[in-house]
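Please see the structure below; I have some questions.
Here the complex is missing one protein chain, while the rest keep their positions.
Here is chain A:
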Amino acid sequence: MTETVLETDGLTKRFGKLTAVDDVSLSVADGEFRSVIGPNGAGKTTTFNLITGALSPSEGAVRFKGEDITNVAPHERVGRGLGRSFQITNVFGGLTVRENVRLAAQSVYSDEINPGEALFRDKNGFDEIAEQTRTVLEQIGLRDRADEHAEALAYGDQRRLELGLVLATDPALVMLDEPTAGMSSEETQATMNLIDEVLSDRSLMLIEHDIDLVMRVSDRITVLTRGEELASGTPEEIANNEDVRDAYLGGVRE
């Protein structure tokens, strides 16, 4: 029996009258590849926001590596190994690609940097950070474009940089919100390969609209509709689930 890395307990978020996430209790095992699917507005991103701390839940709790993190600040969660990407690309547009990745890598080491160094030592003079930056740039295939400003990159490249920012923080659980949104099918394939390859030794939560792809790559799948958890299970279980077929696969699928 593998350990549980993430658990949510009755997670609920209300925006005024709308209940965007309704009593969701998930459990993600260590090393698991978990996909979250559901129609637009089902509450997938909101669930991610609750787990990562971007929003605080109306009710319920989040446990990460056995500790209750419901009231822990977002940056602190990142420090404990919870990394995330955004559905809408969110990179440091005015900084170079290298600096983007370097900043994420620096955050991992910031405990080891003393105040004097933090204020006065050249940011490029830290060997471990530079090493980590190089590795990640290599992984996401942006080494040749490292000196360009992030905002000057093509859309697909920006999505990969978004992924790189998560990788560089060296997370135990990686939460990716539609990393392939808006990509061509080749780009999607390349990105999925990248995800498979570099994240194979970590736990992963993925929001994704492409059902075929999800069926292929996931260990388990959670289906959300109108904020509620409709079903969770292996790809076969989900594919054979009556409720899911009625509510989602047969119906509103785009």
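Simple rule for what comes next: a residue touches a chain if its C-beta (ideal position, glycine included) is under 8 Å from a C-beta of that chain, and two chains touch if they have at least 3 such contacts; residues count from 1.
One rule holds for everything that comes next: contacts and distances are computed from a predicted model.
S.K.: Unshown chain, UniProt name, "AsnC family transcriptional regulator", "ABC transporter permease", "Aminotransferase" or "Cell division inhibitor"?
M.R.: "ABC transporter permease"
S.K.: Decide which residue listed in A:Leu103, A:Ala130 or A:Val198 touches the omitted chain of the complex.
M.R.: Residue touching the chain left out of view: A:Leu103.
S.K.: Check each of A:Ser25, A:Asn71 or A:Asn90 against the chain that is not shown and name the one that touches it.
M.R.: A:Asn90
S.K.: For the chain not shown, which residue from A:Gly31, A:Gly79 or A:Gly156 touches it across the whole complex?
M.R.: A:Gly79
S.K.: To test your reading of the contact rule: which positions on chain A touch the chain that is missing from view?
M.R.: 52, 54, 73-76, 78-79, 83-84, 86, 90-96, 99, 102-104, 106-108, 110, 113, 117-123, 126, 149, 165, 168-169
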